[in-house]
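Structure, as structure tokens:
With one protein chain held back, the other chains of the complex are shown just where they sit.
Our next item is chain A:
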Amino acid sequence: MQIDIEPYIEGVQAGNRLLLARTITLIESTLPAHQQAARSIVDRLLPKTGNSVRLGITGVPGAGKSTFIESFGTMLTSMGHKVAVLAIDPSSTRSGGSILGDKTRMEKLSVDPNAFIRPSPSSGNLGGVARKTREVMLACEAAGFDVIIIETVGVGQSETTVASMVDFFMVLMIAGAGDELQGIKKGVLEVADTIVINKADGDNVLRAESAQKEYQAALHLLMPQSPHWNPPVLTCSSLKSTGLDNIWQTILDHRNKLTACGELAEKRRSQTLDWMSFLVNEGLRDWFYSLDQVKNTLPLLRKRVEAEQISPTAAAAELLSILEQEKN
């Protein structure tokens, strides 16, 4: 069945919530026909994209990401911004289904007419959803949202994928009992544009401040990504809405600095190129694994590798030789 993409394009550009939501569904769909339609839609929307502040937020479960977005997003809409939130929810169960509860932590923002929140099930495949997130982000931009926040959980590989599609990447932390640097991978800190210690409230303020110092010291040891930006370590309380304006100021500051020296434009350009090669790789892989011969050979080879009848290298070579045959 041919999907008529015109209503989607018009609807998204007119800021229609329903059609934006349905465009996202097409983008996220696993059906080739939907994906194709989605590609055409996003292609046509491209001229209207690129005008938002793109923020990525990661942190371990319970760090307070959703709560942060609730308070931070509400602050932004009250300043006149239109905020879209894309939440990648990893809570999938063994059945493949998931419970998407993010909006229960974003009670005010979710009913805010200037906010759009879309939680996406990861279906156990964080990479997969993250792949689509970029296109979803573009659709939101075309619909007129000028701040896009992508929430992703800091376990798995999704956070680096997210970092590679946003302007500003923020790691949310909580002051733990001593083992501050545990739980979050060093690679994530390397791509962070700021680290924020959340829950700096009540009897936790002092601990948050000492965590702040520790992270500052830790970050000093890392090579900054940009000569124009030294990632600061900030504190906030998402619950009490303190420190949030400072974070927004930091984001704008980052934006101004990187725009002035041309680095932001460069960053986005190289993100697009990376994105393209990412898609090519992904496409190649999907195509390869969809070949009948691969589908037939792979299980047998796996068994033989397991039984140590053949070396992994030899098995891989045999599998890849299928490509040679395809060429002819």
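To be clear about the criterion, contacts are C-beta pairs under 8 Å (C-beta built on N, C-alpha and C of every residue); 3 or more make two chains touch, one makes a residue touch a chain; residues count from 1.
Following the convention adopted for this analysis, contacts and distances are computed from a predicted model.
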item: Options "Molybdopterin/thiamine biosynthesis adenylyltransferase", "methylmalonyl-CoA mutase", "NADH-quinone oxidoreductase subunit F" or "Transport permease protein": UniProt name of the undisplayed chain; value: "methylmalonyl-CoA mutase"
item: Omitted-chain contact residue, chosen from A:Arg17, A:Lys213, A:Arg285 or A:Lys303; value: A:Arg17
item: Contact residue for the chain not shown (choose from A:Lys103, A:Arg207, A:His228 or A:Arg304); value: A:Lys103
item: Per the touch definition above, residue among A:Phe68, A:Phe116, A:Phe169 or A:Tyr215 touching the missing chain; value: A:Phe116
item: Touch list for chain A against the chain that is not drawn; value: 16-18, 21-22, 24-25, 28-31, 34, 67, 91, 93-101, 103-105, 107-108, 110-111, 116-119, 121, 123
